[in-house]
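Of the protein chains in this complex, one is absent; all others appear in place.
Presenting subunit A:
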Amino acid sequence: EDKEDESKEEDNGSQQNRASRRKNYQRKNRDGKKAREEGSQKQDRGKTAPNKDQKVSENKEKKTTKRGKEGENKEKKDRKNSTSSASSNSSDEESLSEEELAMLKEQVEQKKKLISTMRNKPWRMVKKLSVLREAQDFVEKFEGALGKGKGKKLYAYKMMMAKKWVKFKRDFENFKTQCIPWEMKIKEVESHFGSSVASYFIFLRWMYGVNLVLFGLIFGLVIIPEVLMGMPYGSLPRKTVPRAEQATAMDFSVLWDFEGYIKYSALFYGYYNNQRTIGWLKYRLPMAYFMVGISVFGYSLMVVIRSMARNANESTADGDDDNFIFSWKMFTSWDYLIGNPETADNKFASITTSFKESIVDEQESNKDENIHLRRFLRVLANVLIICCLCGSGYLIYFVVKRSQTFSKMQNVGWYERNEVEIVMSLLGMFCPPLFETIAALENYHPRIGLKWQLGRIFALFLGNLYTFLLALMDDVNEKLAEEDVVKNITHWTLLGHYNSSAGNDSTVTPPPLDPADVPRGPCWETTVGIEFMRLTVSDILVTYITILVGDFIRACFVRFVNYCWCWDLEAGFPSYAEFDISGNVLGLVFNQGMIWMGSFYAPGLVGINVLRLLTSMYFQCWAVMSSNVPHARVFKASKSNNFYMGLVLLILFLSLLPVAYTIMSLPPSFDCGPFSGKKRMYDVIQETIELDFPLFVAKIFSYVANPGLIIPAILLMVLTIYYLNAVSKAYQRANAELKKKMQMQREEEKNKRNNKDSTNPMLQDLEDLLTPSTKMESPPKQAEDKKTESLDGTSSVRKPGRGDALAGSPLASGRGAAFAPIIPPSHVFVAQPRTLGIRVPYPGQPRPWGHPLAPVPGRGRGQPCH
């Protein structure tokens, strides 16, 4: 095998005429051997080895043609190397002629290209090293020779900079890879559970990155300026806990519900003042608040779409190509990352099942016993699931409504206050397994079943979220109505206070009303923010408790109670939990949706989410490694990447809708938040433009905001989308067309072979009988024939007549199929003896076997008579 390697490497490096000579030789050799094989009936085992060798070299021949160009380059280089070195010796400093210079330049470029692509070559390191050194020496030596006088110096300088740049880039890459967090952790999980589980953690890490940026935006531009430069706590009614709540405002139970001091802090919308500028920086906080709210969505959209596009670019081949089901199962199903013997055993089992399944599928693809029953069951399952979905939606609506009545009552218990969150979490916990149970009725193929399951869970979460939003909307509308009343009360209270103090004593300025005593509106924005905050926190808790109880405690129970139990707990009923990739991904995606929705009204939400992701990275890694077993079902990582992203995009869009609606169409509260006193929140932009920018900008803005301009712009966008869509469809069609063509070609080839194989042996025989004479008469045609005939070498061998002839040899009976291609049809080499005489043995190749290579011409000619 070593020899084989060497010869291959030699092929690459050696001069081309040598290679072509060798090719010739091999062809002749092959032809000759065929004759010999058939001539001497007795074949011993020893011959198989060289025979194989030859086939290898035949394969390699193909490769050499592929690499031909490279070989040529090299050869050129070698030649030039000698000439240029000679010339450089004679006249080193003297100017080289233009031609030579250009040639040299080209050579240097080639060498550089070689250096940069060396790692793509399947060579041994020793060889790569030597070639690299040689190339580098060459480049270094002749780089300086390029350019003259001043140009030379500049060139050298440029080269040096280029080298430095490459080094810098490499160092930067190294640095970047070092900066990626949790690489080792994920790798560890990967080695235990395969790439699909790891893909969840990679997704989690990606989410963490995105959230970190959002966190930076919100904290850097909104919360920190407010804390540093805004008016302090207690200076305004909106920044003060009302008198009635002050007694309990620091209680943990109150804080836990995000009431009390937390409610009146910079974490929520209501705390912010509508002062246009704050601090000595004249920071426009309301403007910043609005812009950050928009840019959170803008950034998220951009990131998601960019990574989707990148994923789509990377996956050049679509997985729908079902031409190679078995081959893919065979060649690509092993996950080389698996380093854990137990996981490996699982993988063995799953590969075996998939082999068996696919064989059975292939055999019984058309067999379907009771289609009506199955259809009925599937319809039934869907009806049941729709009932579940509706039920859960109604339940949430009911609970949210109830919570509104609770909120009006005084002293309600803990359960009443947290009913919404508890119910939503419970639904999220128990519905998916219920769906899975119902899905058993349907009897889908696991992969299709998984897709249905995902779709249903998605629908459940989405339905719940939107019902929750609808109910919240009702609440908000109620609050808005209530606000009008409070507004009047506040107005009159303040007026009354000043009047009364003014009436008493006009010389003394009245003591200002304590901010805690001012009656205030319900501030629906903060209410919404608090709802999302509580939902997020309860979601975090439920997730962690589920992991702790469902995975860890269960694993401990199974592991330790197994010693004293009547049946095998590990293999039997409870067993260990699997890591539920799809469920976890969906949970993460929905959580992110809540963050997006809530972050406008609760700027602190992103901070909590960053903490959550950070802890869950460690916690889930630990839980997976300590108490889970690998997933039995296949959920391919590479395919699902864009699937995750698609979910994220959908959720992002869906969470954008309610936020945009509230910003655009609801009036902000009159006494809290950065937009108080305005009719709509977006008025802040207009205000800034009018007050802070020169007049013409305001004018331009008013023109741009004109519907007459917006509508054409939208139209233009729609048209562009339409055009791009049409173009991509056309490409797709062209693709499909090409694919079809390729398939047809393949089919044709197959048919051609099959036909030759079986249907018309008569014709073949006839051809065989005829060819020798025609061949002898027309030697020029011979080459052509050879080309066409060598393609279907098998056909002539498998013909009955030829088969009989070969039957005597162990070769034909044993591994006949394997050797078929190297035995060309007889009539090709029949005419060969004429050229055989001038064969030059290839120096590097030992003679396959002892006796003379040249076959006896007479034998060959006599062959077709069999």
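In the analysis below, contacts are C-beta pairs under 8 Å (C-beta built on N, C-alpha and C of every residue); 3 or more make two chains touch, one makes a residue touch a chain; residues count from 1.
Convention: contacts and distances are computed from a predicted model.
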Hidden subunit of the complex - UniProt protein name among "UTP4 small subunit processome component", "phenylalanine--tRNA ligase", "N-acetyltransferase domain-containing protein" or "CIB1 protein"
"CIB1 protein"
Out of A:Ala102, A:Leu129, A:Ala247 or A:Ile386, only one touches the absent chain, namely A:Leu129
Which of these, A:Met160, A:Ile305 or A:Ala349, touches the one chain of the complex that we don't see?
A:Ala349
Considering the complete complex, identify which of A:Gly339, A:Gly391 or A:Gly677 is in touch with the unshown chain.
A:Gly339
Which one, A:Ser191, A:Asn562 or A:Thr688, makes contact with the chain that was left out?
A:Ser191
Absent chain, residues of subunit A that touch it:
1-2, 4, 52-53, 55-56, 59-60, 62-63, 115, 118-122, 124-126, 128-129, 132-133, 167, 170-171, 173-174, 177-178, 187, 190-191, 195, 315, 317-319, 321, 323-328, 330-341, 343-345, 348-349, 351-352, 355-356, 359, 362, 636-639, 746, 749-750, 753, 791, 793-794, 815, 817-818, 820-821
